[in-house]
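Before any comments, here is the structure.
One protein chain omitted, others in place.
Showing chain A:
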């Protein structure tokens, strides 16, 4: 398994719309036309069967104007906001889920892309609180795959302070004699040991940088599993981790494998240092989960 090009990024928390490009490694003959793109929405629905060739399906004419909040265009854009919030504010003690889309609107910005305006509710998972956010998501349409750009303002996102818990965790990890390592978070049965939960959460925050970067109007990313997370030695104040994460794209139904190198400290938050997609290996089966 040859290594693909490693993209070295210094992604700081709070930088929206990462400007770096990623050379996507070749995947084993995945039919790009297989992406279930929507067929053009015709205003005059005459009920005739629309038959499209695979090439025509690539013409992605998505809904514009006011969006149905329960349909996938608004839902996919809202999921991107979830990933954005997680990269910006996420920590071992703060994680976000999309709770609900209240309303949405989409408009083309010339040829450069499409902009979504959304009113959503997000769920902060650990404190189990929900709050409203207004967000804007811009999906660039270009030759090469570019990340969406997000702006969001939420009511009281940081109201519940997690600084004390983060500091305590940080100290605990810093003072550990041995480097931490964990696999299969959660396990096949959805179980996760309480003492490795913070590692799972760190893996989710770090993975959110990838999910944000890779998102488009034709994807919907969720975490599938943290396959492996290993603490590495550091010379500075930051804690450093190597992580193999599995992401699930609902639209293609594929499980994507990524390798991540990231740093964390309560002061700086999560910073991704390197990210690399692993090739889709049909023959590489994981050993059975003995649970």
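Some points to look at:
One rule holds for everything that comes next: a residue touches a chain if its C-beta (ideal position, glycine included) is under 8 Å from a C-beta of that chain, and two chains touch if they have at least 3 such contacts; residues count from 1.
Keep in mind that, in the parts below, contacts and distances are computed from a predicted model.
Remark: of the listed names "Carboxypeptidase A1", "Collectrin, amino acid transport regulator", "NAD(P)H-quinone oxidoreductase chain 4, chloroplastic" or "Glutaredoxin domain-containing protein", the one matching the undisplayed chain in UniProt is "Carboxypeptidase A1".
Checked against the full complex, the one of A:127, A:159, A:172 or A:188 touching the unshown chain is A:188.
Only one residue from A:180, A:224 or A:273 touches the chain missing from this view: A:224.
The chain not displayed touches chain A at residues 28-31, 33-34, 36-39, 41-42, 45, 47-52, 54, 57, 68, 70-72, 75, 79, 97-98, 100, 125, 186-191, 222-225, 246, 248, 250-255, 280, 282-283, 285-286, 288-291.
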